[in-house]
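Missing here: one protein chain of the complex. Every other protein chain is in place.
In order of appearance the chains are A and B, and numbering begins at 1 in each one.
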Amino acid sequence: MVGIDEQDPAVRPKGPVPPRRRTQRVPAPLLLPAGAGLAFLVLPLAGLVYRAPWTSLPRRLTEPEVLTALRLSLQAATIATGVCLALGVPLAWLLARVDFPGRRIVRALVTVPLVLPPVVGGIALLLVFGRRGIIGTWLDSTFGITLPFTTTGVIVAEAFVAMPFLVIAVEGALRGADTRYEEAAATLGAGRWTTFTHVTLPLVAPGIAAGAVLGWARALGEFGATITFAGNFPGRTQTMPLAVYLALETDLQAAIVLSLILLTVSVTILAALRDKWLTAP
Amino acid sequence: MTDVRIEPASGPILDAHLVVDRGAFRLDLRLRIDAGEVVGLLGPNGAGKTTTLRALAGLQPLSAGHITVAGRDLDRPDRRLWTPTERRPIGVVFQDYLLFPHLTALDNVAFGPRRHGVDRRTARRRAVDWLARVGLHEHARSKPRQLSGGQAQRVALARALAVDPLLLLLDEPLAALDARTRLDTRAELHRHLTEHPGATLLVTHDPLDALVLADRLLIIEDGHLVQEGDAATITAQPRTDYVARLVGLNLYRGKADGHTIHLSDDFSLSVGDPLHGDAFVAFPPTAVALHPHQPDGSPRNTWPATVTGLQRHGDNLRVQLAGPIAAAADITPAAAAHLQLAPGQTVWAAVKATETRAYPAAARQVTTPAASKDS
Partner (left out) sequence: MTRYGIRAALAGLAAVLVVGAAGCGDGDSDTGSGAATTGGARSAAVSGTVTVFAAASLTESFTQIGKDFEAANPGTKVTFNFAGSSALANQINQGAPADVFASAAPANMKTVTDAGNGEGTPTTFVRNQLVIAVPKGNPKGITGLTDLTKPDVKVALCAEQVPCGAAAKRALAAANVTVTPVTLEQDVKAALSKVTLGEVDAALVYRTDVRAAASDVDGVEFPESSSAVDDYPIIVLKNAPNKAGAQAFLNWVLSDKGRNVLTQAGFQAP
């Protein structure tokens, strides 16, 4: 056959090839803005840390209201993320894989909670799920369920604002996934649902995890929708952001301390997430 | 495991007439494969090989025609019969293997049996069995990214065979391997294919794969069959440029008039076999001799040619020639040096009539399947 003969010594390299020295220098046009971006994000944090009354931190940390608010925050954010996963992953799959009419509009609608001011989101939730809301009245009369001013209401508000993060992240992951694996699964006898659970989901798991982390962080910090829809009551609906805001009314130092507690807890949890769970194999 | 048993005496496993319209491209191919038979599908890029395979696998619906496996229609558009991929009794080895990256080799191979309703223990045992048969039982717990190309190929084969498919489809199974591995893997693959009781369709562009692995060859170009037969027939009498190049021959078509074939208004060749009418003439590159001047003597087939390319070809040199006919000539390096060959140089090419082979082009020598139930 014509072509390059791989056995030809003229073509085959002689001996081990010395590695070319590549100094891993970051190009300046990237380094400067990156540094500025980092400073922009970190400096306010540093300001908080610098002005914090560290001596009062241990005392405040053990105040029952603080612990209650912290526990409520973590629980609500986690459950809200669970809700986002249960509803958001199928929605993301729909947007990524099924070509239905109006898909672009639906995708745009999914991002609405991102641009809506959270308080407005809370009002919107009240208009639908509130005591006089379209669905709220039905829920109340049929099941006796009321959402405003309950912990469930907190979860609903947080899920509302966190959902777009998850859907967008998962849709991106699904679009990037290789559909040929799904074809391979079909040739081995897997139906659509089995392919989804046994092949697609494991392949996009890192993308889902990343979306869930984003959603969780967003839910944890949510304030406007929560206080508008679920109100504020210690132990039931007073999450850390609400506690911080109210502390701000009378005691700036207390507010700073509470903020730092929330920050420390969430940063610890996020830092503990291993890189390999969040990046594709 | 599939619900249809293989009955050796009751007709072919695969009986298909594939018609697929994809924009400007149209595939129209009739296929028939018996139990235990390995059919090789060869063709240049864009000929429709992949479309054929995907249609059989159910990844591409037919526009017309039918696919019948073991007497059951899997796809027959005019009767609205369609079986989705997952319910077809097939096994596919993909060009890129497509081993599930999140599963071990063992789980990959057990995947198929599990989906066909086999319980976990039995599926694992079957997977272990198959991995042993392809010589990879120590790699059962490895993930695909830890396997070499050759190993991945064997796992892919085991995975496809573990479901006992009636129809095994292989898409360029050795294309992703380097030359050395390909050699060993080809021999292995041949053994497994011979042992496989079902029908096998092997899609490839490598003639060596086809020659070693297939019992029968189908050559397609531009969506339709151009030649069919066993390796020997095809090698002896190629019918298209592609096939000729495949088997390494110079091929021309013209009008035969006894011992002369007129290839164009001002060029003809003398051939050994007398013929009349539309005909092919072929000769290997080794039959072409090059001279600095017009030679005297017995060769009556001589022409002036210009050298357009030089390549190494094994121990010899292959010279590409332009002229009244384009041709390839194999000569020794010594002869090339003596002629001081270089691109652009004019030489005289000569071919002995006895070294040419001529055969009729008129009747399409393609074996058509006996009339089967089709549209």
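Heads up, the rule we're going with is that contacts are C-beta pairs under 8 Å (C-beta built on N, C-alpha and C of every residue); 3 or more make two chains touch, one makes a residue touch a chain.
Worth saying up front: this structure is predicted, and the values here are computed from it rather than measured.
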item: Shown chains touched by the chain that is not drawn here; value: A
item: Touch with the omitted chain, as defined above, among A:L188, A:I227, A:M240 or A:L258; value: A:I227
item: Option touching the unshown chain, where A:I79, A:L246 or A:I269 are the choices; value: A:L246
item: Candidates A:R71, A:R103, A:R131 or A:R180 - the one touching the absent chain; value: A:R131
item: Candidate in contact with the missing chain, chosen from A:P33, A:G47, A:P90 or A:G176; value: A:G176
item: Residues from chain A at the interface with the omitted partner, ascending; value: 111, 114-115, 123, 126-127, 130-132, 148-149, 168, 171-172, 175-176, 227-228, 230-234, 237-238, 242, 245-250, 252
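Just so we're on the same page, only the chains that are shown with their structure count from here on.
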item: Rounded Å distance, chain A centre to chain B centre (Cα mean); value: 51
item: Chain B residues within the chain A interface of the complex; value: 57-59, 84-88, 90-92, 94, 96, 98, 100-102, 111-112, 115-116, 145, 159-160, 163, 179, 248, 311-314, 318, 328
item: Complex contacts: residues of chain A adjacent to chain B; value: 1-3, 5-6, 8, 180-181, 183-191, 194, 198-199, 202-203, 205, 281
